[in-house]
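One chain of protein is taken out of this complex; the other chains stay put.
Order as written gives the chain letters A and B; numbering starts at 1 within each chain.
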Amino acid sequence: MPESAAPRWHARFMLGLLLAPALLWLGALIVAPHLDLAVLSLRERVGPRQYAASLAQYRTFFADPLYWHVFVRTAWMSVVATLLTLLLAFPIAWVIAKLARGRAGSLLFIVCLIPFWVSETVRTLGWMILLRESGVLPGLLVRLGITDMPVELLYHDATILVGLVYTSLLFMVVPLISSLESLDNSLIEAAYDLGAGGFTILRSIVIPHAAPGITAGCIVVFMLTLGNYLTPTLLGGKNSEWFTEQIYNQFIVRFNWEQGAAFGFLLLGLSTAMVMAGLRLTGQRFGDVMRRT
Amino acid sequence: MRQICAILALALFTAGAAQAAQKLRILTWADYVPADVIAAFEKETGITVEVTLSNNEEIISKLRATGGAGYDLAQPSQDRITGPQREFGIYKPIDLTQVNLQQFQPALLDIVKRNATLDGKLYALPYLWGTDGLVANVKRAKVADYGDLCRADLKGKTSIRLRRPTLMAFAFAAGKDPFSLYGDPKAYAALMEQVGATLSACKGNVKFFYDNKDQLLNGIRSGEIVAAMMWDTGGWSLNRENPDVQFIIPRSGALGWLDTFALPARGRNDAAAYAWINFTMRPAMAARITKSVGSFSAANGTWPLLDPRLKAQFTAAFPDSALKAIHWYPAIPPGLEEIEGRVLDRVKAAN
Partner (left out) sequence: MSTPDLVADAVVKRFGEHVAVDSLSFAVERGSFFSILGPSGCGKTTLLRMIAGFIAPDAGDIAIGGGSMRGVAPNRRPVNMVFQQLALFPMMSVGENVAFGLARRGIARAERRRRSEAMLERVGLGGAAHKRVDELSGGQRQRVAIARSLVLEPTLLLLDEPLGALDLKLREHMKIELKQLQAAFGTTFVYITHDQSEALVLSDHVGVMSHGRFEQLGTPQDLYYRPQTPFVAAFVGANNRVVGRATARDGASIEVTTADGWVIRAIHHAAGAIAVGDPVEAFVRPEVASLGRSEAQLPAGQPPHAGEVLSVLFDGANSAVLLQESRSRREFRIALPQTGQFSDLKPQERILFSFDPARAVCFPARAQAAGADA
């Protein structure tokens, strides 16, 4: 008995040792700050350097239509951005996974990767140079005679969506490629052979097969979009109204960490709820989906 | 193994060397600390200067997060010192025996003493000052006060900042004095609501709420923006590029801001900080800083050393009467910023 127990104990110890850096990282940099924020969100300032436990921060959120308006808007725009990304990424992933052979496929993939060689800030500023009233695109529109005067293409909801979709594309393309690559071409041919047209094949064969990849991509893109700060703030300008900006404002501009922490948790709750709803809707399990990414 | 030892030894050695050399860590605004001034200071004292760029809100947030550690010198505005100090205790009092007070302009020193003293202790010294007013391309827009930025004929061509100075400016423009209501939160909140409503209605007129200096400067340079609420020297530097762009003191008066030196509560090198303060307040250094930054130094005796064109622009813009009419920000009592924040959020969300 002790003879067999010793190696097992040893193996456990080694496993623990191997996982220790990751666990420490998780504990120190993710779990601990969240606990701290949770405590922070549940208190209220009652005087200089005096705080009391309270639900006031959450009450403020629900009492003031301003905040949940921004909250709902952020969620809605994120959903739209995710769906647009999916629509755009699907054909790209299809071409890379099924049509392009060898070099052409990797080349296409690199094209998708190129935007990520520069930082998000630079990318977004690039969009601003392109879209601002005195920028490249409005100038082009005037020269082509499509508009009489340069039009401001920045600071619209559509601009925010363009920026978000652009930033998210790769995160959708990658899981889609892997799920489409595993689709046996003969299934498509079989469906075709049995009389199905392109749309039916897409609906009844390709999408059900790629569902875990689609869900995985959507979850990643949705979370990235919901938590994005830079793109909506810079491209949306005076109309950005992204919830992360509210959190930033509470923390940095208002010094109201309590309110900011509460907002942070509400956002965390929102993204969790949306992901769960999405999984429920498509009848999938989180673990299965995440293995796809 | 020997290689690893060598690397470790090297690492320890360089760390030790860095410890030995004196270092001054400054938390300040963009452009506030010119490189040539740093070089001169390092040459004279042997102290290395490390600069982190920030703004009023971030200075406070950063120091709050660390309890006042990580920096040896910070440069918040004079009205934003006692509030955060009372709330978060992020600064330590100035030791006046370490400072050459003769180098400061008494009027500006008085303002700081009035606003940055808490429990009998002074927490700041003046560094640079300037005013906020209007900048306009006079060929394309005639503006006399902040309210004109909301005029229909300038739709989509103006810009303001969605921060508290804008609230103050529009309150003055509406004929009210927000500073006098600092002691009466209820009346102050009512005034802010009124200003918020004005700004919400004006939002459609504004092209963007600018977040940083360059955004606004580029907007005006490209002609996308023809009138904006802006700081004086920004207007004057644009004026040098294009004479049509001018700094205009609003009818309701310019807003005077004054940025300071303050010592973070857990700064490690106060001696270096005082050395830096005394160094940068020397007239020659202060003039150099003004030339580089564009804002006026709080140091004595810089006027004769300034660029004649800047002097001309200043005297043209600020006759004695205008200089007296500058509204200097008093210290903000706690609670007001929350009221303002709520109003600003509402403006941001308005359609």
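Heads up, the rule we're going with is that contacts are C-beta pairs under 8 Å (C-beta built on N, C-alpha and C of every residue); 3 or more make two chains touch, one makes a residue touch a chain.
All of these numbers come straight from a predicted model, not from anything done at the bench.
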Contact set (omitted chain vs shown chains) is A
The one of A:104, A:118 or A:187 in touch with the missing chain is A:187
Considering the complete complex, of A:48, A:126 or A:208, the missing chain is touched by A:208
Missing-chain contact, candidates A:106, A:147 or A:200, resolves to A:200
Touching the unshown chain, chain A contributes residues 184, 186-187, 189-197, 200, 204-205, 208-209
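Please note the rule applied: only the chains that are shown with their structure count from here on.
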The answer for chain B against chain A in the complex is residues 57-58, 60-61, 64, 84, 86-89, 156, 162-163, 203, 206-209, 211, 222-224, 334, 337-338, 341-342, 345-346, 348-349
The chain A residues in contact with chain B across the complex are 48-49, 64, 66-67, 69-70, 132-134, 152, 154-155, 233, 237-238, 241, 246, 249-257
